[in-house]
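Below is one structure, written out as structure tokens; comments come after it.
Shown here: the complex without one of its protein chains, the others still in place.
On to chain A.
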Amino acid sequence: MEPEDSPSRPLIDEIHSNGDIEGPSRSKRPIIRSGEQLDVEAYASLYQGRTKIMRLLFIADHCEGNPGMRLEALRMAYEEIKKGENTQLFREVVQKIDPKMGLNYGMDSAWCEMVDRRAEQKKEKLENELNAYRTNLIKESIRMGYNDFGDFYYAHGALGDAFKSYVRTRDYCTTSKHIIHMCMSAILVSIEMGQFTHVTNYVGKAEQSSEALDPITASKLRCAAGLAHLEAKKYKLAARKFLEAGPELASHYNEVIASQDVATYGGLCALASFDRTELKHKVIDNDNFRNFLELVPEVRELINDFYSSHYASCLDYLGNLKANLLLDIHLHDHVESLYDQIRNKALIQYTHPFVSVDLRMMANAFKTSIAGLEKELEALITDNQIQARIDSHNKILYARHADQRNATFQRVLQTGSEFDRDVRSMLLRANLIKHEYNLRASRKL
């Protein structure tokens, strides 16, 4: 192992300390262990409204092999639904709940009927009101009427209808505030529906509004855009959006996303897609984002570890977080690809400054076997992401320096023979065309 530029002792020590966590630098910073198991109650308290229920149900559906957590999540979802008016969702949850859980969490048909009846009445009332407004042609009232309808449908879980009603208010908006309100409602419903193209659309519309947005709304819009990009697997764009979100967000948008999520999503996307300078510039030195990162110290630590090349502990953090991230309603689909990209980035960054790298040490730093590491490196080299070759006998990775002179000679000769071939076949084709043309001309005569 010989660093290319400055083979000084301290650096080498530093690299060695990559390997074992019990190194001197490590003892000062004890690893923050996020609870092995997700604390469902604490997690749920970050959110409110429909997303809280959906997130709880998501956890219940995805935590196989942990019946305790499943029950806990279902129980909380049950209680949360009871506070609202969504009987459809209620019936679904009751079906999922094991009857053994006790009478407290059984089917409450009386409640359902009551809610449904009240909903019928309310719908009738809203319809009457809206018709009245429409005959009177009072713009503002019609807008309010549709908006109420949207709220009503949303509360009862009819997301498609809610979306339509909200969008219909658009024709009756008179001030830019109204437009923003309409957009925010549409975004909220679209996120719940998983229609992220709508989200991007309405974020764009809201940002175009003439009036300057207040910081909270701006942050909300950025988060929504970030989510949309994340869903489309555009991690770099997603990271940028999340990083732009201001600390004013606090818990104002917890019907969609908590500040902790902004830190996690943004942090992971940034790690996976940013290069080193961008990471330093936009994430680590970003005062705004630091506020978010403080909320999730694990992510903060792992980003710092990544930047300071403590890959072992960085990967450790990632490993600890993984189980919980897999239970996240937005992130779970992307965990694997984000993790792969982060790992590849780490491997590339690790090998970058060296002329030769001892694979044993590197495998140690990445907590993997030499054979496994060889496979990963092979894939990266084939992909031309690392310019190096593996000495599988001595287990050393050698950087490869392209020989410009030879490459130029080779290319020149190749271009020459290509030109030769192309010109000859072109002349031949020209000759054939001429022949055909002559033939046609002589036939005409």
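The rule we apply is simple: a contact is a pair of C-beta atoms (placed from the backbone, for glycine too) under 8 Å apart; a residue touches a chain by one contact, two chains touch by 3 or more; residues count from 1.
Just so we're on the same page, contacts and distances are computed from a predicted model.
Protein name for the hidden chain, per its UniProt entry and selected from "ESCRT-II complex vps25 subunit", "Cytoplasmic tRNA 2-thiolation protein 2", "COP9 signalosome complex subunit 3" or "Mitochondrial ATP synthase F chain": "COP9 signalosome complex subunit 3". Among the residues A:M114, A:A132, A:A232 or A:L432, only A:L432 touches the chain that is left out of the figure. Contact residues of chain A toward the unshown chain are 377-378, 381-382, 389-394, 398, 403, 405-406, 409, 412-413, 416-417, 419-421, 423-433, 435-438, 441.
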